[in-house]
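Shown below is the structure under consideration.
Every protein chain of the complex appears in place save one, which is left out.
Right, chain A next:
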Amino acid sequence: MVDALVPGMVAQMRRNAAYLCIFLLGAWAWGSGLLPGLLERWEDIAYLGQQHVELVALSGGAAILFGVPLGVLLTRPRFRQVGAAAMQILNIGATIPTLAVLALAMSLLGLGNTPAVFALFIASLLPIVSNTMAGLRDVPPALLEAARGMGLSPRHTLLQVELPNSLFVIYTGIRTALAINVGTVPLAFLIGGGGLGELIFTGIALNEFGTMLAGAIPTALLAVLIDFIVAQLQFWTIPRGVNPLR
């Protein structure tokens, strides 16, 4: 009971601290005239924010739906050789700046949302695939031997043993990927995609501080919000026995 309480209390305290920060920030924002400025641009923020979320959902969702199975596939015995090579390629891929990826996507797919989604998808894929592979590889061999020895089929072993035991690491990869994703979406504006980047870059171009912040602050909040949601999922969907948060 006590063991269960302590992490809960720490989380609670952290949350309270976060609320306090937000409150103070809000008070300052109102006082400095920032918040009234934001409210004035509310319609733009809502419209572009929705686009922003759509871009994240599309590219991030695709990256999860594609990345996790890919990570699983690359750790199967049949693909072990390929898996090591794929990991190398992905790691090299990680060193390519996202802006370059965007530029490359644009040169392949032209302007608009499609290349933006594609580039975001590529940028999010890496942490998901590599964490999925790392998580699966770190499953103790004794568990796999026990599973095999008791007559679990490879599918049973994957679903009942390997995935649950690597879920935490996979989730961590997804959180990293989504953080990168949300933060990169503004760049999509540069290749004709939508999203809050429009306000940010317009603000910079026109030297309008308020407009820029009207893009930047919701982007930051969105990143925090999405991470919070995934963290909640991580907390509640991972069995207590393998959940270091519980």
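Keep in mind that, in the parts below, a contact is a pair of C-beta atoms (placed from the backbone, for glycine too) under 8 Å apart; a residue touches a chain by one contact, two chains touch by 3 or more; residues count from 1.
Everything that follows uses one rule, which is that contacts and distances are computed from a predicted model.
Trainee: Just by its UniProt name, which of "Quaternary amine transport ATP-binding protein", "ATP-dependent DNA helicase RecQ", "Succinate dehydrogenase" or "Cytochrome (Ubi)quinol oxidase subunit III" is the chain not shown in this complex?
Mentor: Going by UniProt, the chain not displayed is called "Quaternary amine transport ATP-binding protein".
Trainee: Looking at the whole complex, which of A:Ala62, A:Leu104 or A:Leu152 touches the chain that is not displayed?
Mentor: Answer from the full complex: A:Leu152 touches the omitted chain.
Trainee: Which chain A residues touch the hidden chain?
Mentor: 140, 142-143, 145-153, 156, 160-161, 164-165, 167, 239-242
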